[in-house]
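Take this structure, written in structure tokens, and hold onto it; I'll ask about it next.
Of the protein chains in this complex, all but one are displayed in their positions.
In this document, chain identifiers A and B correspond to the written order of the chains, with residue numbering beginning at 1 in each.
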Amino acid sequence: MERFVQVVVDGVATGSIYAAVALALVLIYRSTTIVNFAQGEMAMFSTFVAWGLYEGGVPLGLAVLTTLGLSFFAGMAIERGLIRHFEGGETLTLVIVTLGMFILLNSLAGWIWGFENRGFPSLFPDDSVTLGGVRLSVESLGIVAVLLAVVGLLTLLFQRTKVGLAMRAAALNPDSSALVGIRVGHMLMLGWGLAAALGALAGVLVAPRLFLDVNLMGSVLIYAFAAAALGGFDSALGAVVGGWIIGVSETLAGTYVDFIGSDLKILVPLGIIFVVLLVRPSGLFGQSEVARA
Amino acid sequence: MKRTLWLALLLTVAALTFAACGRDDDDGDGGGGGGGDPGITDESIKLGGSYPFSGPASAYRSIEQGAQAYFSFVNAKGGVDGRKIDFVTLDDGYEPAKAVQNARRLIQEEQVFALFNTLGTANNVAIWDYANKQEVPQVFVATGASLWGADIAAHPWTIGWQPDYVTESSVYADYLKKEKPNAKVAVLYQNDAFGEDLLNGFKDATKGSSVRVVAEESYEVTDPTVSSQVSKLADSDADTFLNISTPKFGAQAIVAADKLGWKVLHIINNVAASKLLVLEPAGLDKAQGLISTAYFKDPASPDWSDDASMKEFKDALAKYEPRANPEDPNCVYGWAAASTMVKALEGMKEPTRQALMDSVRNLDVEIPTLLPGIDVKTSGEQDGYPIEAMQIQRFEGENWKLLGEVIQAPH
Partner (left out) sequence: MTDRRVRIALVCAVALVAVLIPFLFGPYRVGQFTLVLIYAVAALGLNLLVGYNGQISLGHGAFFALGAYTGALLIEKADVPYLATLPAAGALCFAAGYLFGVPALRLRGLYLALVTLGLAIATPQLIKRFDDLTEGTQGLTVEQPTAPGWTGLADDQFLYLLTLAAAAIMFLAAWNLMRGPIGRSVKAVRDGEIAASTIGVDLAATKTRVFALSAAYAGVGGALYVLALGFVAPEAFTLTLSFAFLAAIVVGGLATVSGALLGALFIEFVPVYASDVNDALTGVIYGGVLIAFMWVLPEGAAGLPRRLRELVLGRRHPEVADREDHLKAPVRGVPAGKA
């Protein structure tokens, strides 16, 4: 029993990694209805920037905050300078653009900082707490706390503030929003900026565990997508819960179901999404899509 | 108007197609023609390599940097018998299709004398039939798979360099048989040719002894983390952990084992033993007592800070490949392999590919950046393994300490 709980706890810890990146994906989707394949690479790039600052002598906390700020502005710039040109056009064109960004950022990061593996300092102390025979690392608890805080802030932003309302309106119906005086362009920039900052936060949270190299986010991305899909692409809480579900089921299946084994672990989250989406196409927490004829 | 537009387009397409034409070079079949072999003149030797400059294995690109530095170093001193070495390298992104195309390009278009240090088991398997058919040497391939030496008759133009994974795993097996004869081993391994070669080599080497593998878990390079695999292994009744992984995952496994409080004898394979790439990120405190093997000098170790050959290496790297990291062991690997290449070239009796292979198959040289006591030796046509020795090392304090003697593990 203890073993089972430990596996579940480990699953939540792993799942938090996916949840962190999934939040950024959800944020972009909610504010711009675009799926950004380059989200992970942007986060990785930001993490490298933080690393560079830290290696240069800047204290960790300050380095992280600076990076969040820089990422915010970079996200806005990317939206205004690049993505804006494609909005309103063919969706797949934009998908390919984000793909191009993926390739570009990966290579650029390697060129600037090298392709080798390196460590990244953790924002949390390296301790663990043992509760009833189950080991919980402070870092994992810290990540969960940060995630929930972010979910809370995002929910507050979108449900209770005028800016949040404007962002949602701009995403849902740009034309009508413009007519009522919402500066759609600014809202889109804001969405991208926040998502980039959130991605950077995800990066600095997971890099201590996964270690930092240019392929940091490559493997996480599919799980993050799965988490977002599971929770419903338009729900922040859904992304986090989705991430946890995937993390837990992955570790449970890997541990207890021998046929799956470790190499086919990836099938577990995919299988789950498949089933959930067959039953509830908009995800666990999402809102149903209504298509106009 | 429309028609003109279309015709213009037509002509542009035609023109571009013809412009893309390199040479009207129909002589498809490589070298061996009358006169000298391609790629070698009185002033130069052209070598070709295919490396993963991009993609999942891009961390290995520093091997190429080490090799290029060595060739530049040798060229500065006049080259090999007055011939300067030109090492043309292409990116294959660790994909077999690209490796095949690179091999064709290097052999057909670049007309290289030999392929050197092409990286990756799958990639080398993808090109070895072609290279052998064209009778182009495919030497000192950058992979530890045992296949390069296993069937020389089928692929006489191909040979490996580093101690292969079977050698390496038999060294670990011998260590355990001596130090911990009843060891129960849990193995983490990367699910590819490299991991499987080491795992199977270990199992073969421990057959019939009381060292047993009691648990094994694999991981994919596309996995984000290996913590669940390590967790499962820790749950077994093993008292030894054999960690067969590449740097990022090796570091994750060390941290995972530590977090679980799983304190058993931890053996980590050579590829993941780097202080720079693995132990420092994981935390040196977690690496105490780690066992591994070595066959070349660790650039991060103070044991070699006064060593002439390592100083030479670091100086050359700084001069010719300033973007390279001098503590990256991959650079030393490339440097040492290139050193071997130059020795082989020096041993050629004539400037032909066959002479190169004869030289390669009859090597007996000492390479200064390899550990003392480890030499590069091939004894004739049937010997496919240039380096068959390694030394056990244990991590103590801040560095690896070599233990015991160099262990010869011939096939």
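We adopt the following convention: a contact is a pair of C-beta atoms (placed from the backbone, for glycine too) under 8 Å apart; a residue touches a chain by one contact, two chains touch by 3 or more.
Every value quoted in this text rests on a predicted model; they were computed, and no experiment measured them.
Asks: Just one of A:A50, A:V64 or A:I273 touches the chain that is missing; which is it?
Replies: In the full complex, the listed residue that touches the missing chain is A:I273.
Asks: For subunit B, which positions touch the chain that isn't shown here?
Replies: Contact residues on subunit B toward the absent chain are 1-3, 5-7, 9-10, 13-14, 17-18, 20-28, 53-55, 89-91, 93-97, 100-101, 104-105, 108-109, 121-122, 125-126, 129-130, 147, 191-193, 196, 220, 222, 323.
Asks: List the subunit A residues touching the unshown chain?
Replies: Interface residues of subunit A facing the absent chain: 33-35, 82, 85-86, 89-93, 95-97, 99-108, 110-111, 168, 172-173, 222, 225-226, 229, 233-234, 263-264, 266-267, 269-270, 273-274, 277-278, 281-282, 286-291, 293.
Everything below uses one rule, namely that only the chains that are shown with their structure count from here on.
Asks: For a test of understanding, state which residues of subunit B touch subunit A in their complex under the given definition.
Replies: 54, 56, 58-59, 61-62, 191, 217-220, 222-225, 227-229, 231-232, 235, 247-248, 251-252, 255, 259-261, 276-278, 280-283, 323, 325, 328
Asks: Would you tell me which residues of subunit A are touching subunit B in their complex?
Replies: For this pair, the touching residues of subunit A are 3, 6-7, 10-11, 13-14, 17-18, 106-107, 110, 114-120, 128, 135, 137, 209-215, 218-220, 223, 250-251, 254-255, 261-263, 265-266.
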